[in-house]
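First the structure, which I've put down as structure tokens, then a few questions once you've had a look.
Every protein chain of the complex appears in place save one, which is left out.
Residue numbering begins at 1 within each chain, and the chains themselves are lettered A, B and C in the order written.
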Amino acid sequence: MVPAVPPPVRPNPVRAYFGNIRRAVSSTFEGMTVTMSWLFRRPSTIQYPDRTEKPVREMLPETYRGLLEVDLSRCTACLLCAKTCPLGCISIETCKHPDGAREFQTFDIDNGLCMFCGLCAEACNFDALAHTREFEASVSSAEQLTVRFVDRPGRLVAKAKDLPPRRPRGSILAALIPGFGRRRRRAAPPEPPASPAPAPAAGAEGPENPEGTA
Amino acid sequence: MNIIQHVANLLIRSVFHADPASWPWTWLVQAVVIGIAAFLAFAFVAIFAGPVSWIERRIAGRIQSRIGPNRVGPQGVLQWLADGVKCWLKEDLVPAAADRPLFLAAPYLVFTGMFGAFVVLPFGAQVVAADLNVGILYLLAITSLVVVGLLMAGWGSNSKWALFGGVRSAAQLVSYEVPSAFSLLCVVLLAGTLSTQGIVAAQGGWPWDWFIFRNPFMFAAFFLYFTAAIAEGNRTPFDLPEAESEIVAGYNIEYSGMRFLFFLFAEWANIWIMAAISAFAFLGGWQIPGIAPEQIAATKGWEFVGWQALSWTIFLVKATFLVFVVIQIRWTLPRLRVDQLMITCWKYLVPLSMLMVLGVLVLLALVPEGGGADTILRGAMVGLGLAVVLVSALRVRRTFRVDREHYREMEGRDLWYPPYRLP
Amino acid sequence: MGFEFVVVLLFLTTSAVIVGIALWLGRFLRPRLPSAEKASTYECGERPIGSAWFNFNPRFYLFALVFIVFDAEIALTYPAAAVARRWIAEGRAWLVVAEIVLFLAILVAALAYVWGKGELDWNRDLAGPEEMP
Partner (left out) sequence: MTDTPAGRDPTAQAPLCPTGGDSAPLVVTTRIDDLVNWSRENSIWYLLFATACCGIELMQTGGPRTDLDRFGAVFRSSPRQSDLLIVAGTITYKMADRVRLIYAQMAEPRYVMAMGSCANCGGLFQQSYSVVPGVDAIVPVDIYLPGCPPRPEALNEAILRVQDLMKSEHWASRRQGRGNP
């Protein structure tokens, strides 16, 4: 009976011994030269927050889903987003005015709960709710995780017939939360001649009049 | 005469205007001078060990294509200071289950064992704290104190991780003591003395006078010693006592704050010590090319100081270069398994280092020093050393160029993140 | 020579004193908030079961024993090595070579014995394969 699998070939122990020494020396040498060559290369680190050519936010891919923001001047309070959200992190409350118009009571998004799946932004028919490319959102108390978008009482729900143009993404969040653009202000370009100003100084002057869109 | 006695005598003569031989307070002045010397050595250790940690982190960063600490002070040079102050102000914990005396005493032993090695390190011509006539034996003995400290830390913590870290480190350190002692035996054979200054004096300033290039066996013994020294310093690839993947943090797992810092401190300083031992035992130490030690001793005044400074610089450069090699090895090679570690020592390093002792001994008996065969051997070994340097430089250049081609290919691609940085 | 050893002693004392002072000064600066849980042994979040002072692998012990044999031999070889150069110059090369070769031979015999017994293999089945259940 011939065994199907041939017995393993045992290497000559003496040859194996010196082969091991040779391999140890040569592989160490090889590895040392490789790591040595890395000392002459430029590191690929992006020096967030303040030593980048441009803010990291602008380096993110188009499809990146950052913090949610809603343009209340385009929001019809249809509640589609709140119903679509698997976690229920969007809470919208409205109340009726005597003259028939509706008024926002709350429009809160709980960033702490949000899982950034993008279903709500997909469901929004009027491009009011959208993901920005903001990611700098750490806070020091749990209450601050909730972003309250209703900035003043008496903010009316928009009518689907006449909607103002969408404000630039990120501008609403930046206006809403003064401390938010903190890291952005620190992100100055390393060499001045390329770009005129670091960024449109979001939050530096405080919220720039949200009433204008109502 | 010892340099410390020199300084003390100088002080007594110039400040107290007394004769050192008959003055009753000579011993006190000497003790004070020794204390100052010890403090200077400590300052050297502190000032060296700190920046070495920063340099290591920067080099590690570059090898891993990142930057490393660069925020604290210019380019992050004060990183070690921030770490030190923070650790100093951190709470000091002693586990309730620990063996309290052992736990508290371990950092002392580790630090003292490390620091004691500085006594016999020859920093420059005539500059050594104590030129013991049993210098090498003393070095081997006093560095073993670190093992005791680590074992005490591991056992005293009463933690399973720490225990295994401690006994592993003990097994590893005592095992690698054997090949390192054998390799240093080769040096002693050639130098004919155990004193560290004597070993340096037996070599010369030029590379062909160094022990490493004396004959092929010494060349191999250097690498054997260097490997064993890395293992004795608990450095990767032999850092099993603190292998995070297996035993969390090893022997120092229960230590916090300053006590932990002393372990780190000893580790960094140990790199320096093993680099310094390799430098003075194999690479000619502080010897200045073209100048004999007697000529330096004969000079006076500022000329003497100048030669001293030059010899210091040469020694420090050699040792620092070896420190750099140790750091680079750490970030190049993966960690060994515990059985591989023991096999490496007992089946490879120990027999090979015995062979080197035998080879050096036979060559010493057969090849007369200064003869034709000796010159040929030295020339061949210097050529071999140059060849190693040259080949590695060429390999580095080739690796660099091959990768640059890859980078060039990536350069035109439309990537959402910044393209690869060209080397 | 005595002076040199006084230097060594004072160096060692100084280093211990420096460690002591650093730790003692830190007592006045660092926070101290002991609690029973903080003083418990860290085992990755688990509460430790039993003491850590248990029997561990006897391999460590064997290596320690082998080391002692080797280290004692090496320590005895050092004096012979230190005079080797002088003796060779004096024409007594055979004596010192024979002496050191004798020392080495003892060690080689010891190493060969230990190696042949398989004591140098870490992953050794102490019970033997046939006794395993």
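Methods note: a residue touches a chain if its C-beta (ideal position, glycine included) is under 8 Å from a C-beta of that chain, and two chains touch if they have at least 3 such contacts.
Quantities reported herein were computed from a predicted structural model and do not represent experimental measurements.
Asker: So which shown chains sit in contact with the chain we cannot see?
Answerer: Even though it is not drawn, that chain still touches A, B, C.
Asker: For the full complex, which residue in C:G45, C:G91 or C:G118 touches the chain that was left out?
Answerer: That would be C:G45, which touches the missing chain.
Asker: Which of A:S91, A:Q144 or A:S171 sits in contact with the chain that's absent?
Answerer: Touches the omitted chain: A:Q144.
Asker: In the complete complex, which positions of chain C touch the hidden chain?
Answerer: 29-33, 35, 37-38, 40, 42, 44-47
Asker: Since one chain has been left out of the picture, which residues of chain B touch it in the full complex?
Answerer: Residues of chain B in touch with the missing chain: 57, 61, 64-72, 76, 79, 81-87, 89-93, 244, 248-249, 252-257, 260, 417.
Asker: With the missing chain put back, which residues of chain A would touch it? List them for me.
Answerer: The list for chain A reads 43-49, 56, 67, 86-87, 110-116, 135-148, 150-153, 176-180, 182-183, 206-207.
In this text, only the chains that are shown with their structure count from here on.
Asker: Round to the nearest whole Å and give the separation of the Cα centres of chain A and chain C.
Answerer: Chain A and chain C have C-alpha centres separated by 54 Å.
Asker: Could you pull out which chain B residues touch chain C in their complex?
Answerer: It comes out as residues 2, 4-5, 30-31, 34-35, 37-39, 41-42, 88-98, 107-108, 111-112, 115-116, 118-119, 129-133, 136-138, 155, 157-164, 167-168, 170-171, 174-175, 177-178, 181-182, 185, 188-194, 248, 253-254, 257-259, 262, 338-339, 342-343, 346-347, 350-351, 354, 357-358, 361-362, 364-365.
Asker: Inside the complex, what are the residues of chain B that reach chain A?
Answerer: Touch residues, chain B against chain A: 59, 61-67, 328-329, 331-333, 347-348, 352, 392, 395-397, 399-400, 403, 416-418, 420-423.
Asker: State the interface residues of chain C toward chain B in the complex, per the touch definition above.
Answerer: For this pair, the touching residues of chain C are 1, 3-8, 10-12, 14-16, 18-20, 22-23, 26-27, 29-33, 36, 38-44, 48, 51-53, 56, 59-60, 63-64, 66-67, 70-71, 74-75, 77-78, 81-86, 88, 93, 96-97, 100-101, 104, 107-108, 111, 114-115, 120-123.
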